[in-house]
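Here the complex is missing one protein chain, while the rest keep their positions.
Here the chain labels run A and B in written order, and each chain numbers its own residues starting at 1.
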Amino acid sequence: MRFTLNGRTVDVRAHPMKRLLDVLREDCHLTGTKEGCGEGECGACTVLVDGEAVNACLVPFAQVRGARVTTIEGLRGRRRLQEAFVEHGGAQCGICTPGMIVAAAALGRRPNLDDIKTGLAGNLCRCTGYSGIYRAIEAAAVPLRPARRRGARGKRR
Amino acid sequence: MRTAISRLSLVEPRSLRHALRLMRDEAGLVPLAGCTDLYVALNDGALRATRFLNLWPIEELRVIEPRGPVLFIGALATYSSLIRSADVRRWLPMLVSAAREVGGRQVQNRGTLGGNIANGSPAGDTLPVLAAAEATVVLGSATGTRRVPFTAFYKGYRTTVMRADELILGIEVPEVEGRQWFCKVGTRGAQAISKVVMAAVRAPHPRVALGSVAPTVVRVPKTEAALTGGASVDDARTILMSEIAPIDDIRSTAAYRRHVAGVLLGRFWEQTAAGRPVY
Partner (left out) sequence: MKGARKAHATRATAVVGHPVRRKDGLDKVTGAARYIDDLVLPGLLYGTTIRSTIPRGEIASVHLDFDTTGFTIVSARDIPGKNVVSLIEADQPSLADGRVEHVGEAILLLAHADKERLLDVRVSIDYRPASPVFEPELSPTTFKEITIAKGDLGRGFAEADLVVEGEYRTGHQEHLYIETNGVLAVPGDGGITVHGSLQCPYYVHRALCELLSLPERKVRVIQTETGGGFGGKEDYPSVLAGHAALLALKSGRPVKMVYDRAEDMFATTKRHPAIVRHRTGVTRDGHLTAIDIEVLLDGGAYVTLSPVVLSRGLLHATGPYRCDHVRVHGRVVKTNTPPNGAFRGFGAPQTQFAAEVHMDRIGEQLGLDPIQVRERNALRPGDTMATGQRIEANGGALRVLREAARRTRFRQRRRALRGTDRGLGVALFFHGAGFTGSGEVKLRSKATLELTRRGVRVGVTATEIGQGARTVLAQIVATALGIPYEHVEMPPADTSLAPDSGPTVASRTTMIVGRLLELAARDLKRRLRGRTPAESWRAHGPISVTKEYTPPPGLTWDEEQYVGDAYGTWAWACDVAEVELDRDTGIVRPLRITSVADIGRVIHPVMARGQMEGGTAQAVGYALTEEVVMRDGRMANAQLTNYLIPTTADTPEIDVVFVERPYRNGAFGAKGVGELPMDGGAPAIVNALRSLGADVRAVPATPERVLDALSKG
């Protein structure tokens, strides 16, 4: 079945009812996405499907036909976010981290603390108490471009 | 995984009409929407089916649009699409509140209104909203369409009046006259199953619906009649507490649920009083 995986079109043979999580881990050999519960409660298996965060343990493979699937391995342009997790204590044991980063990537470039808490309510972490994760996401927020300064005569510099 | 996937099979319909013909021709085919319950039910042994019908690609079931006097919400509308929809926000803001309370973002992106209705859990967060809004369930089959009032949709615990060959196409929500109100008391701050959930409409004839206090979502006609007749909220609360039948279970107690249902009724009444903004 054809779909887009981390930016590349792929054709993967797997049972249509196999969980997307298992297809990624076993058939695509991408073990970055983790199983924490198999119930859709912990978010460790979070991947993006057409840009939206979903629990891969709940998605039958057939339902990503033609869709764009992004896993932790395929997170492009979010290196800043990943670096921030390393620097600010966003990752301790690391098992929730791939799902957490993927879910965080779906929050947009400058989420406020409320957005972060709401957007990550489906990602459980047992190590950090979430504080380090908030710090990491806030630190990674793309800064607003500074407004151009105007000179004394009101002309743009 | 505690389920032998290789023994399951999935049928892919080419269109909605094809799907309805397949439902007619094959007994025991289980339709799949967002699948947020599927693997849990399979692993628990609660779902023993082996043949499934994939509705996910059927775009016309995702539509959300006003159709004359009603707002039509397709069965495959996800909680996230309900939250984003300007139409839903205008017609049924209490449905947006309910959708925000379901699971976490990941579940909201996949779980569907049709799935919540078909599942028929007494704790389903959107169900009291649909009951209080007096929505209509639109059912489709190979022989045509029929409409069932939402308040007549459930016969018993997780049992609907649907025929074996029918699919939920969507719901129709009439314009709701009055002030809408929703509150869920969950087991924790997010990603929680409700201990008690209530949706209500403040109007000359108030409408109150609850989840997690009976085997199905319920309206409470005696309580509503009392409020309509001008009874005090304390008296209405007393009637409510005897009109519902909560149980002790793994998440809470009958006594707690009964008490909190009464508390919610009081809050509904106070917060929807004239001049108080709700939405």
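As a working rule, a contact is a pair of C-beta atoms (placed from the backbone, for glycine too) under 8 Å apart; a residue touches a chain by one contact, two chains touch by 3 or more.
It should be emphasised that the depicted structure is a prediction, and the values quoted were computed from it without experimental measurement.
S.K.: According to the contact rule at the top, which chains on display are touched by the left-out chain?
M.R.: A, B
S.K.: Using the touch rule from the top, list residues of chain B that touch the missing partner.
M.R.: These residues touch the chain not displayed: 1-6, 104, 185, 187-193, 195, 250-253, 255-256, 259-260, 263.
S.K.: Considering the whole complex rather than only what is displayed, give the residues of chain A touching the chain that is not shown.
M.R.: 25, 30-39, 41-42, 44, 71-73, 82-83, 85-98, 101, 116-118, 120-132
Keep this in mind: only the chains that are shown with their structure count from here on.
S.K.: With centres defined as the mean C-alpha position, give me the chain A-chain B separation in Å.
M.R.: 29
S.K.: Hey, which residues of chain A end up touching chain B in the complex?
M.R.: Residues of chain A touching chain B: 15-19, 22, 38-41, 43, 46, 49, 52-55, 57-60, 62-63, 65, 103, 106, 118-123.
S.K.: Under the stated contact criterion, what part of chain B meets chain A in this complex?
M.R.: Counting only chain B, the residues touching chain A are 1, 5-6, 8-10, 12, 32, 35-36, 38-40, 43, 52, 54, 56-57, 80, 103-107, 109-110, 189-191.
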